[in-house]
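One chain of protein is taken out of this complex; the other chains stay put.
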Amino acid sequence: MVDPIPASHQPRARSNLTRGWPFLPAGVVLLVLFLLPMTVMVAFSLWRTNSDLDVVPDWTLDNYIYFFSEGTYVRTFLKTLIMAAAVTAAGIATALPFAYFLVRYVGQRWQRIVLLAVIVPFWTSYLLRAYAWQAILGEKGALNQFLMGIGLIDEPSRLFVYNDLSVWLVLLYVYFPFAALALYTALEKFDFNQLNAAQDLGARPDQAFRRILLPQIRPGVITACIFVFVPILGEFLTPTLVGGAQGALIANLIINFFRGLQYTTMAAFSFVIAGFVIVVLVIFRRYLRVEDVVARG
Amino acid sequence: MNDWYRDVSRRRFLQVSAVAGAAVALGGVAAACTTGASKKTGTFNWMTWSDHYYDTQLDEIKKAADIGTNISELADNAEGFAKLKEVTGQLDMLSGDALWVPKNFDEGLVEAFDINSLAVSKQLYSIAREFEIWTKPAGYLGYPFGWSPIQIAYNPKFVSPAPDSWEVLLDPKYKGRIVVENQPVEVVAYMAKLAGIKDPYNMTDAELAQAKEALLRLKPNILKFAQQNTDTVAALVSEEAWLATSNLGAEDRVKDAGGSDVVTFIPKEGTIGWMDAEMIVKGGKNHDLIMPFLELAEQKEYIAENFIRYGRPLFNEGAYKILVDKGEQERADRYLYNKPETVLTMTLKGPGVSTDAAIRVFNEVFGA
Partner (left out) sequence: MSVPAIELVDATKRYGTSMALDRVSLRIERGEFFCLLGPSGCGKTTTLNLIGGFIPLTSGELRIEGQRVNDMPPHKRNVNTVFQNYALFPHMTVEENVAFGLRMARLGSGETATRVDEYLALVGLEAFHDRLPAQLSGGQQQRVALARALARRPAVLLLDEPLGALDLKLRKQMQVELARIHRQVGTTFVFVTHDQEEALSMATRIAVMSAGRVVQSGTPRDIYYHPVDRFVADFIGESNFLEGVAVRDGARSYVRLGGGSTVDAPADAPPGSVTLMVRPESVSVGPAPATNGEASLSGRVIHVAFIGNHTRVTVRTPAGDIVALRPHSEGSASSALDELLDQEVCAWWSPRDSTIVAHGSTEKIDERLV
């Protein structure tokens, strides 16, 4: 029961403009660093580049049409989607047991140390880490030496590097921490006693896992998926370094246009990918929301 | 607490910071405007490749004439061109290849100058002062620096008979044993040369189709694309690759890195190459420092030392004599130093009408 504010102290009727003052700094940043460049890019995607490598403002949809008319881009994009899905699946399959073990069976202090160990590679240059994998997977690399050492193969194998397999492997290595951290966060909040309760009520361990644990860490799993799947759609560095002649993903093809100063083509292709990502995120977001509602009531 | 009081404080804060921000911005602009006074000493901004200079050289020039350099790394011509368009006067000197030089000039980004007004230019091979593509009525477009053809390097342990043509890259014997540069337009140009096409940077559709066909045959032979020359050298050293395309000097670099002997040759169908020059940016802030700098930096002693360090032919004739005196003749001759006319037989790298088409061809071959 608060006394009503006397009329003399009541605020004047204010317009929406003055009410929005606090948003000014963020708004400026958004405008200058995001909206403006995006608008330029959209314009570029609808113009063309002439033979002098200048951007000419002739409005055209050719760039977008080209993406779909020339089969290689759609095929490469599909390949990229498959690669992203494969890395996401493998990432979750490896990160989930890892995070589960860490949360359930490892003491607090060691948990922190292990998490640090997972994050530390981020402090090293991405390039360096990918190069390291070249060395490990190559003909004279550690993997071959090991396999020859245990007698599994007689000659060094060239199967492991400069192909799709090595791209998949290195991407898995690079993105594992994202999945691990997202799943760790979700599992940390989980009350493992519920698994005891489930078993007590007659559920086998695998049933308890499926019906009690998985539904409750679903937001974590979805987060892990998004943080692995989406960035891979833009990956070009790893395919270049360890993909050889066959490992090109869609971003590699787009980068080729960028380096040749074909900004208009590049912009259009980028927006096709970006559009797809936005659709994916919208779907994921609606799915997530529904789950949140159910969980929180 | 009443709302209105809090809102006034917040609004006041934003107003003050907006004014402060404007003041800072204005001050910055003012400061930028006032530092335009030209002087014969100071520091200028140079965008170039890392082998156009060496530390001791720059230190000595700074000591002698108090001219310092602020160097930014140049990756490739397209990037330099784009950057210069973007920042104009903030750069003072830009290095560039062959046909990119007149392109920069045509875009009004760099200026022509009287090369003979520089005393040091007399040390150049005369051919270097008379390249048609760098000659305009207003003067010469760049101070010539160096050149290199693209060669094919191979490891004779695994490659025989000794090849002499681009064709060797398509030989199925060498499946997965070849490294080429990660430069789509250039790789397509190599294939164009193989197909006998005269101007790989200005191809017709029919010619592009020919190049594409060769590229398809090249694809299975490629081990990987090299980001930089060190990648190529490393692959040859480890013997994962038996053949590679490279600038001059690959055999020396492989040897230095502990690899076995590789042999290099220029394919008989002709090759791509580059020659580069230092361009003077139009309206650069420190424009007046360039000529005095060049007068010193292009001296034959420095150029000779540059060759010893980086190993590719340069246009300074005087430096060749120094190299001979220093006992470097064998190496210099191997690098065709005393044959600058080779440049005229190469197809020079540069922008062309079929750049976009070449990228498309590349993507079609190496995409999924």
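Letters A and B mark the chains in the order given here, with residues in each chain numbered from 1 onward.
Following the convention adopted for this analysis, contacts are C-beta pairs under 8 Å (C-beta built on N, C-alpha and C of every residue); 3 or more make two chains touch, one makes a residue touch a chain.
In this text the structure is predicted, and so the values were computed from the model without any measurement.
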{"item": "Partners of the unshown chain among those that are drawn", "value": "A"}
{"item": "Residue, one of A:Ala142, A:Leu159 or A:Leu201, that touches the chain absent here", "value": "A:Leu201"}
{"item": "Touch criterion as defined above, residue of A:Thr94, A:Gln111, A:Gln216 or A:Gln246 at the omitted chain", "value": "A:Gln216"}
{"item": "Residue ranges of chain A at the interface with the undisplayed chain", "value": "191, 193-194, 196-205, 207, 211-212, 215-216, 294-297"}
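Note that only the chains that are shown with their structure count from here on.
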{"item": "Distance from the mean Cα position of chain B to that of chain A, given in whole angstrom", "value": "35"}
{"item": "Residue numbers on chain B that touch chain A, as the complex places them", "value": "2-4, 7, 10-11, 14, 18, 76, 78-79, 81-82, 103, 106, 176, 182-185, 219-220, 222-225, 227, 238-240, 351-353, 355-356, 358-360, 362-364, 366-368"}
{"item": "For the chain A and chain B complex, residues of the former touching the latter", "value": "5, 9-12, 14, 18, 21-22, 24, 49, 51-53, 70, 72-73, 75-76, 78-79, 138-140, 158, 162, 240-246, 248, 252-253, 256-257, 259-262, 265"}
